[in-house]
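Only a single protein chain was left out; the remaining protein chains are all shown in position.
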Amino acid sequence: MPFEPKIVAYLCTWCSYTGADTAGIARLKSPANLRAIRVPCSGRVSPEIVLRTFDHGADGVLILGCHPGECHYDSGNHRAAKRIPILRALMGFAGLETERLRLDWVSASEGERFSHIVSEFTDTVRALGPVRWQVRGNPATAVQDDRSANPLWGAHQSSNSLIPADKLAEFADRNRKFTESIRLNASELLKSGRVHCVIGYETGTHARTRPAFIWDASEADRLVWNQECTHNLTLYLEDALNRKNQESERKPVVAVVVKACDERTIQVLLSENRFSREQIHLIGVACDGIYQVEGSQGNDENQEFALQQKCVDCEQRLPLSYDTLIGEAARQSLAEQSLVPGMGVDSLVEQMSQTTPQERMDFWLSQFDRCIRCYACRQACPLCYCPTCLFERDDSLWTGMGIEIDEKRTFHLGRAYHLAGRCIGCNECERVCPMSIPISLINHKLAQEMKNYFNYEAGLAIQPSPLVTILGGEERLP
Amino acid sequence: MLTEPKENPMLPYLGKLVSVKDLGTEIKFIGVELLNGGSEKFAHYHPGQFVFLSALGVGEAPFGIASTSDRGNILEFAIQRLGSVTTELHELSTGDTVGIRGPLGNWFPLDEFKHKNLIVIGGGIGGAPLRPVIQTVIDNREDFGHFTILWAARHPSLLVFTDEYDDWSAAPDTELHLTVDQPDATWDRNIGLITELIERVAPSPENAITITCGPPIMIHFVNKMLTEKFGFRPEQNFVTLEARMHCGIGKCGRCNLGEKLVCVDGPIFTMKEVGGFLESFI
Partner (left out) sequence: MIANNHEPHLWFITQEELRNWLESITDHATLIAPQNFDGIVLFKPTSDVNEIDWGNSRAAMSIKEAFFPPTEQLMVIKRRGAEVKVTEKLFKEKQVIFSARPCDARGMKVLDSVFITTEPEDSYYSKRRANTTLIGLTCQQMGATCFCTSMGGSPSNPDDMDIMLTAYNGGYLLQIVSEKGRELVTGVNLQPTTIAVEIEDEIGRAPTPQIGDWPPRFADDYWEELAERCLSCRICAYVCPTCRCFDVRDEALPNDDGWQQFERIRCWDSCTSEGYRRIAGGHNPRDTKAKRLKNRVFCKFYFYPQQYNPVACTGCGRCIDACPVNIDITELLQHLTEVVYANRA
């Protein structure tokens, strides 16, 4: 029997659902493959709904809304207009053929247009063949074991950007100076009462660097700076702000040591009104780059130091905003001096985008297979601050509770979508992953899409992400 | 269909809903008849024990048994609608099937309470596990001393078992006192917190046992008043505690209060034991 695709269509009740009726009344032919679901507005179709629809076996998903300017709720369709291209890029990156997801506009009287779009879409999906996306009970999507055949294997690991040996002594010297400055600064901030806590880094066990919370000037000497200061400490700001300062009547102020990348998180947190600028004191560091940090297993005296992938491309050495600067303003990064070989994240994302959907699907399935759903990626992210995560709610409709591959994939893709236009690429999510899943590739892909579609980069100013605003005059329809 | 799933403690018996009635705002009272086994296990369960009820297809949750096996073989439960399992249970009607695992947990040592004065204190839906205590005392009235029932709720619509109050107060040497935090138009009894009611009733610790069930904060203040104001020793005050549970049989590790597991070492404890836990129960 020839393949007939299962098409799920989300039809806005004010236009396309009526358009479907019009088509029917006019006896226009529409394929029988369509499962129509009525929604109040195309803007209602959240990314989780689309992910879920494909998870359940749809070969194609069609979303029809009112023409821009004609939305019954004013701007609901703007949200769909912005959301679907990003979602399509996300799912395409994860291995879905992007033609399987389509958004289009139809009005209530356009029965013929409705019929035409549906036929055209059904033909497109039919030509693509059965979808390879659903994992549960679908042997076609089983995790491929033949790793050698896929060009992506190891590509993300091959960018070992080793620091030239002669630079290490220079770094050691800078680290000593920076450590001294940070300690002095912290001590003074606490003694003067300008802040009630300094969040920085200290040396832990097995030569690891870890976050430190200094509440008293006498403890300031715990603070250090080195090339393993990888944590994005802005994660801890709200908790520290909420710890009541019993002795003082004044509103709490927390100081935090930030690298250029971390500081961009502050811009996003301020855009989202998590706290006000007066509540924080930024100790900005002129960073030379951060090393790849391994667990202490197999620590090697002859260890070579490799720069984190995110640092390879990095040209922004100074935080955009700071209250104290540690280090000098003018100095080229290692990457700028072309002293570090290897591929940065963005280059790798571009390379991945050139592969086939099949190759990407195999790659991501094998990566998510390893995931243990420990949520460290989410917990380490300063921008994942929902009191209860959508994917963890007891009554969550979007993904099950189990640690199965389809649930894990939905969680990661859904979370990546929620960070689109917000993630600033600190890559802590990837660093903390105990299974070495290169999860930041997805976030960087979406950041590239935000740049392409909206000319927008997160964290450069205090402004809302384009995904939550309506279409302005100067923004083009993606 | 399974018969007597004795081997696997995670497998539920199946039960049929034989009665459903409204007990209060968002509270339903259901009666369940065992269908395919478990009749031996449930032939003699004790006041204070609980079961895991399954809303089949949604999940399981622990519920105190609100009936006594001495009065019949229908298991009764009060269900307050709060989350996904209780919402599903509220959707069911007579004839529908649920799953049951149990009876679980320890129970009120009523044998040790014989010939003592009993004071039962119930707050809101906490009254449900106390109902079998009340029924057992009434059915064996001569075995126990003076019987005081203090029953509270935030609002009259949240008072449970209102149609049984006459039976309770009709028992010999028994007093029933009701109180609500917020009255409605027709309320003509006490108004105020349970602690205020206790103050008014002024129970004596002489040869007495108290049994309290309700929200943790209520248990805390009730015990405080009984011990500090009226001289009860903590070992005279019995309580039934709750915690989030997923197995009820001491495997999943979730319900611990310090080194005690509420599902197997409890849910019944004396306040002396509770005071000795490393972890606070509130």
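A and B are the chain letters, set down in written order, and residue numbers restart from 1 in every chain.
To be clear about the criterion, contacts are C-beta pairs under 8 Å (C-beta built on N, C-alpha and C of every residue); 3 or more make two chains touch, one makes a residue touch a chain.
Keep in mind that what you see is a predicted model, and the values were worked out from it rather than measured.
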item: Contact partner of the left-out chain, one of A:G69, A:P164, A:G193 or A:P434; value: A:P434
item: Sole residue of B:V120, B:C247 or B:I268 that reaches the chain not shown, by the stated touch rule; value: B:C247
item: Residues of chain A in contact with the chain not shown; value: 137, 153-154, 157, 204-206, 208-213, 231, 235-236, 239, 295-299, 366-367, 370, 372-376, 378-380, 388, 392, 394, 400-404, 428, 431-432, 434-436
item: Those residues of chain B which, in the complete complex, touch the missing chain; value: 1-2, 5, 7-12, 14, 54-61, 82-86, 95-97, 99, 216, 242-244, 246-247, 249-254, 256, 258-259, 261, 278-282
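Convention: only the chains that are shown with their structure count from here on.
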item: Chain centre separation (chain A, chain B; CA means) in Å; value: 48
item: Parts of chain B lying in touch with chain A, wherever the complex brings them together; value: 83-84
item: Partner chain B, residues of chain A touching it in the complex; value: 394-395
